[in-house]
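All protein chains but one are shown in place.
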Amino acid sequence: MLGKGIAKGLAETARNFFGSFVAEERLTTVQFPDERLIQPEATRVFPFLVYDGADSEMGLRCVACKICEVECPPKCIYIDKSAGKKPDYAGKQQFFPDKFDIDVSVCMSCQICVEVCPFDAIKMDTAFELSTDDRFAGLMWPKERLARSNSYYHSIHPAEATEVDAQLAEKKAKAEAKPVAGAAAAR
Amino acid sequence: MNSPFFILAALTIFGASAAMTLRNMVHCTLALSICFIGIAGLYLNLGAQFLGLAQVLVYVGAVVILIVFAILLTRSGELPSPRPSRAVYGIIVAAPTFGILAWAMLTGATVPVQPQAHIDQIGRVMMHHYLLPLEIVGLLLTAALIGAVVIAMEEKQSTK
Partner (left out) sequence: MTQAVDQVFVTLKHSAVFHSPTELQPAVSILLSIVPVLVVFPSLFAVTTILERKGLARIQNRYGPNRVGPFGFLQPLADGLKSLTKEDIVPASADKLVHFLAPLLLVMTAFLEYSILPIGRNMIVADLDSGVVFFFAVSAAMELSIFMAGWSSRNKYSLLGAMRAVAQMISYEAPLILSSVCVIMAAGSLSTVQIVEKQAGYSGIWPHWYVLTPWGFGGFALFMIAATAESNRSPFDLPEGESEIIAGYFTEYSGFKFALFFLGEYLGMFAITGLGITLFLGGWAAPFSFLTWVPSWIWFFAKLLVLIGVFIWIRGTLPRLRMDQLMNFAWKFMLPMALVVILSAGIWRFMPAGVLRWLVCAAPILAGYLFIGRILSGGQGLEKRIYRFAE
């Protein structure tokens, strides 16, 4: 009958109108920035460097192996290896980066640097409100800007961070057990 | 002959002369609509409410829009400027017409100041005394409507 479709449409919009005052699913707006959506854990924006403990220089996990610099598709990572060495989480002496710059205006958030890093030193951050008024220098982030503590990593990616900590503890235990075993085998 | 009459008459004459002399055809049409509104005002001034409002409704609302559509759909653009030799023929036709109309108005019968033409009286008269002219006008309009539809249909078929 002529007009039946219109009547059904009008009923639906009326239901939407009155429902928007009472039901959650009929008013789906999230008023950013006053309200925010909960981001899933695997959210990624730009990379950051993890350091253990409180000292961002001494606890930095990165050993300047330069694998991420080579693997980065847009080549936005610039690393300078240091001259001397410092002890890492397991006590072994490792190189460390003198300069570690990421050009975030080029970075495409592909996460390849995270996937190839053998030392769990570079991970993806979730902060996205990053406006700056300097197009070039403001978007070339140095090591100081990129270094964040392990507790920060726990706060943004808890499950991942716990897993990484477990793996690192296992490696540390194995490394400590080896000299003992070596000493025992040498005897 | 009170002051509203002079103002409305001036408006009507201004509109009509602008419609004659303007170059752009759409400007002429708009000036013609001013002329029609002036005529409607003259009717209202005489107390014929329904006639004045029907004048606006029919002339400004339908006839002017018809002219406008005709201009738009045929895209004639600017009028050619009138050559002086043609003005003589215009005067030859217009002057006797003006003379006859002026003689008829000045020597004709006078009209009462407040005609008693309420809408129900107009309706009654149309249905009793002027029934035949009403039906003939209706037939004429229907013929025009059917003619327009037939012409449009033929054009559509010829373009297919």
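Structure notes:
Going by the order they are written in, the chains are A and B; count residues from 1 in each one.
Methods note: contacts are C-beta pairs under 8 Å (C-beta built on N, C-alpha and C of every residue); 3 or more make two chains touch, one makes a residue touch a chain.
Every value quoted in this text rests on a predicted model; they were computed, and no experiment measured them.
Across A:Ser20, A:Thr43 or A:Gln111, the single residue that touches the chain missing here is A:Ser20. In the full complex, the hidden chain is touched by chain A at residues 1-3, 5-6, 9-10, 12-14, 16-17, 20-21, 26-29, 31. By the touch criterion stated above, the residues of chain B touching the omitted chain are 24, 26-27, 30, 33, 49-50, 53-54, 56-57, 60-62, 64-65, 68-69, 72, 118-120.
Simple rule for what comes next: only the chains that are shown with their structure count from here on.
For this pair, chain A with chain B, the centres built from the Cα atoms lie 80 Å apart.
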